[in-house]
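Below are the structure tokens for one structure; questions will follow.
As you look at this complex, bear in mind that one protein chain is not there, while each of the others sits in place.
We call the chains A, B and C, going by the order they appear; numbering starts again at 1 in every chain.
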Amino acid sequence: MLMTNAQPGHEAHDFDLLNDPEQVERIEVLLSDSASRNGFAKGSIFALRLSLHEAIANAFNHGHEGLPTDLTVHVRLEIAPDQIIMEVTDQGPGFDPNSVPDPTLEENLERGSGRGLLLINAYMTRAEYNAKGNALRMVYAKPE
Amino acid sequence: MLMTNAQPGHEAHDFDLLNDPEQVERIEVLLSDSASRNGFAKGSIFALRLSLHEAIANAFNHGHEGLPTDLTVHVRLEIAPDQIIMEVTDQGPGFDPNSVPDPTLEENLERGSGRGLLLINAYMTRAEYNAKGNALRMVYAKPE
Amino acid sequence: MPASESRIRVKRSGQVTQVEFLDRNILDEGNIQLIGEEIARLIEAEPTPRILISFANVEHLSSAALGQLITINNKVRGKSGQLRLADIDPQIYEVFTITRLNKIFQIHQTTADAVASFA
Partner (left out) sequence: MPASESRIRVKRSGQVTQVEFLDRNILDEGNIQLIGEEIARLIEAEPTPRILISFANVEHLSSAALGQLITINNKVRGKSGQLRLADIDPQIYEVFTITRLNKIFQIHQTTADAVASFA
């Protein structure tokens, strides 16, 4: 069994995802619907959907860079009335998130990329990589 | 991680469900959509939805009979291109599925109830209870 | 929620009361209960009820719906009336054959056939 303590409204969703925009959108819509049913506000849903989108894009674009295009990314959503956890795991070599340049520095401001992790960190309550750096766990607690 | 072998299109969904027709319908629609995306035919989706509906109804009506109404039923859906597994687990005492009368016998034919398990067994590839009798696992293999 | 939103459409044609479902899915027990009560009132209103239930547009049907149909059948019989079912698509019809309820109900291909069959 997945959820150790049965609680009304709790739900979890796991996907082995191909790099297909339609599938990604479907998961984002499922996330938005479930969050809305669990009383998360419009601004929270905006933050959640954006963060999930950025994490999945990173998994395929960076995690699987140079790897076979049929590799899947695992997405797990855990939705409860008080918080939502999103995990995105790729099959790539991982990376060191501390080595990523700060896109808000004057000299980086006009770069064409490098803002995904910034947005995730700004919007999520917590966002942590595993040691290898190929799995991102994002926690969003419902604001009081 | 849930699915040991990552395979494109595989997905799993877990719900701690209250006895709320709207929630039940939502899960049935999710099942139908996912099955359809995975190439299951209309007749298969009919069979799957009906079986899931009957199993959930049994969990609340019989499994939780006389128990607090806020008890949840756990529903797990595992969807893959070749088969779909549905598990419905209640928090009741369980029962002996072999003790259930055959509703197709002449003398039972006009009974007002007792046809859910018959339909599940007719439509699913396999349907098995755990030893306690409070968890039903239904497997539906896509017809060749 | 309005107290008495109807879940069926009723049409009189001669001595026959034709019933059609507004929902595509006859699954939820609460709904099925309400449908049963509506049809029971139609039966009560007739000295000798001739009820035709059409399943046109019905896509899903649960065992609770089958139970309700048996209750309806008994009520109709109780008043020496007649019940006919019609417009059942093959998928739904299979539910009647698996449960052997095709032996209990008089099922006709079309509404016209069913209307013609009343004594």
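Just so we're on the same page, a residue touches a chain if its C-beta (ideal position, glycine included) is under 8 Å from a C-beta of that chain, and two chains touch if they have at least 3 such contacts.
Remember, predicted model here, so these are calculated numbers, not experimental data.
**Student:** Quick one: which shown chains sit in contact with the chain that's not drawn?
**Tutor:** Per the touch rule above, the missing chain touches A.
**Student:** Taking the entire complex into account, which one of A:Asp96, A:Glu110 or A:Glu144 touches the absent chain?
**Tutor:** Once the missing chain is taken into account, the touching residue is A:Glu110.
**Student:** In the complete complex, which positions of chain A touch the hidden chain?
**Tutor:** The list for chain A reads 21, 24-25, 28, 42-43, 46, 49-50, 53-54, 57, 103-104, 109-113, 115-116, 118-119, 122-123.
What we mean here is this: only the chains that are shown with their structure count from here on.
**Student:** What chain lies farthest away from chain B once each centre is taken as the mean of the Cα atoms?
**Tutor:** With centres defined by C-alpha atoms, farthest from chain B sits A.
**Student:** Please work out the Cα centroid separation of chain A and chain C, and write it as a whole number of Å.
**Tutor:** 49
**Student:** In chain C, which residues are in touch with two or more of the other chains?
**Tutor:** Residues: none.
**Student:** Would you please write down the residue numbers of chain B that are in contact with two or more other chains?
**Tutor:** Not one residue in chain B touches at least two other chains.
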